[in-house]
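Up next is chain A:
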Amino acid sequence: KAYKGKINIDGSSSVYPLTEAVAEEFRKQHADIRISVGISGTGGGFKKFLRGETDISNASRPISPEELKISRTNGIEFIEIPVCYDGMAIVVSPKNTFVDYITVAELKRMWSPQSQGKINSWKQVRDSWPDVPLNLYGAGTSSGTYDYFTEAINGKAKASRGDYTASEDDNVLVQGVSSDIGGLGYFGLAYFTENKAKLKLVPVKYSTESEAVFPNDSTVQHGKYQPLSRPEFIYVNLKSAKKTYVQEFIKFYLEHASSLAQEVGYVPLPQAVYRLSHLRFTRGSTGSVFENKSIVGANLLQLLSKQE
Partner candidate 1 sequence: MNRKHLISPKSQDKLFKIFAALCTGLVLLTLLVLLIDIGIKGIQRINWSFFTNLPSRHPEESGIYTALAGMVGLLFFTVIIALPIGILSGIYLQEYGKRNKLAKFIEINISNLAGVPSVIYGILGLQLFVRTAGFGNSILSGALTLALLIMPVIIVSTREAIKAVPDSLREASFGLGATKWQTVRRVVLPASFGGILTGIILSTSRAIGETAPLIVVGALAYVPFVPEGPMDQYTSLPIQIFNWTSRPQQGFVVNAAAGIIVLLLFTFILNGTAIYLRNRWYKKTAI
Partner candidate 2 sequence: MVQKDSYITEGSPYGIYKLRVEGLNLYYGTKQALKDISIKIAPNTVTAFIGPSGCGKSTFLRCFNRMNDLIENVTITGSVMVDDIDIYKNMIDVYQYRKKIGMVFQKPNPFPKSIFENVAFGLRINGESSKSVLQGIVESALRQAALWEEVKDNLNKSALTLSGGQQQRLCIARAIAVKPSVLLMDEPASSLDPISTAKIEELIYQLKDQFTIVIVTHNMQQAARVSDKTAFFYLGELIEFDKTDKIFTNPSKEATQNYITGRFG
Partner candidate 3 sequence: MTHLQSELKLLKTDIIEMWELVIEQLDKSLISLKTFDKDLTREVVSNEKRVNAYELKIDRDCENIFALFNPVAVDLRMVLATLKINSNLERIGDIAEGISKLITSEKEPFDQVLLECTRFQLMFEAAILIVNDALTAFDKEDTKLARTIFKKDELLDEINADAHQFITIYIKDHLDKTEQALNVLSIIRRLERVGDQGKNIAEEIIFYLEAKVLKHK
């Protein structure tokens, strides 16, 4: 079978469902364009992307300064496109009756590297909680989720205690938390949505004073669920972006991202962001808007338009 074109996509496992859904829909109209979507994590994806092996890289965090450096030495230019939001759900077992909400500070107490081997009981986190052993479950260290969570809670990417159950496979975490009365875990909201019955969602207070917020479409999209909602991206190689079928694909992506994101359990970006992104794409605006900026709590519309 002769294809008109091939698009190689690789990278984040979080973005994967969305890209996959888009690719699937796109294929229905353009069966003659061959798209493959790999999963090698955000970092793994960038590595290939920056070697020029892939056309598009999925990323659940913005490109890092080190990666930018490589892109420059390799002469790879890219266009950054945010595609959706992902809220991170904090979950406990349904058997856990004592947790009503949790503050960011408490999360930090639980997860900071300093707590390693020391904070082993719920009581140590909040006095009113019982002396139940605290078992933590979280994303694998090579995922964008992990990077984002550590940055959002502990203030520094990849800074986390190591003595918890880390899995790249979120179902494993679902299973773990659901059966563990002392368990607490975090992972993408999509996984919670699919496993509501097995898990108990915990609202997060940004500070002791603010109100406890449950993650959902509106709280995430409107930046109320802070700091645990993050944008997700795709990066398009500039050379590839010049090919018409890639342009076709990106156009399709941005047109359908909103509905498909919802379908796969993510939160769509505001429509304006999609439009803006498409504009930036057609113009070929390269580079990252997050260079030297923290992503936590960032307002995409502002950032993107500022660049303009």
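Selection rule: all candidates are chains of the complex that A comes from, given by their letters.
In this text, a contact is a pair of C-beta atoms (placed from the backbone, for glycine too) under 8 Å apart; a residue touches a chain by one contact, two chains touch by 3 or more; residues count from 1.
Small disclaimer: the values here were computed from a predicted structure and weren't measured.
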Touch-positive candidate for chain A in this complex, from 1, 2 or 3: 1
Sites on chain A touched by candidate 1 in the complex: 1, 3, 8, 10, 16-17, 19-21, 23-24, 27, 34-40, 44, 53, 168-172, 174, 188, 190-191, 193-195, 263-265
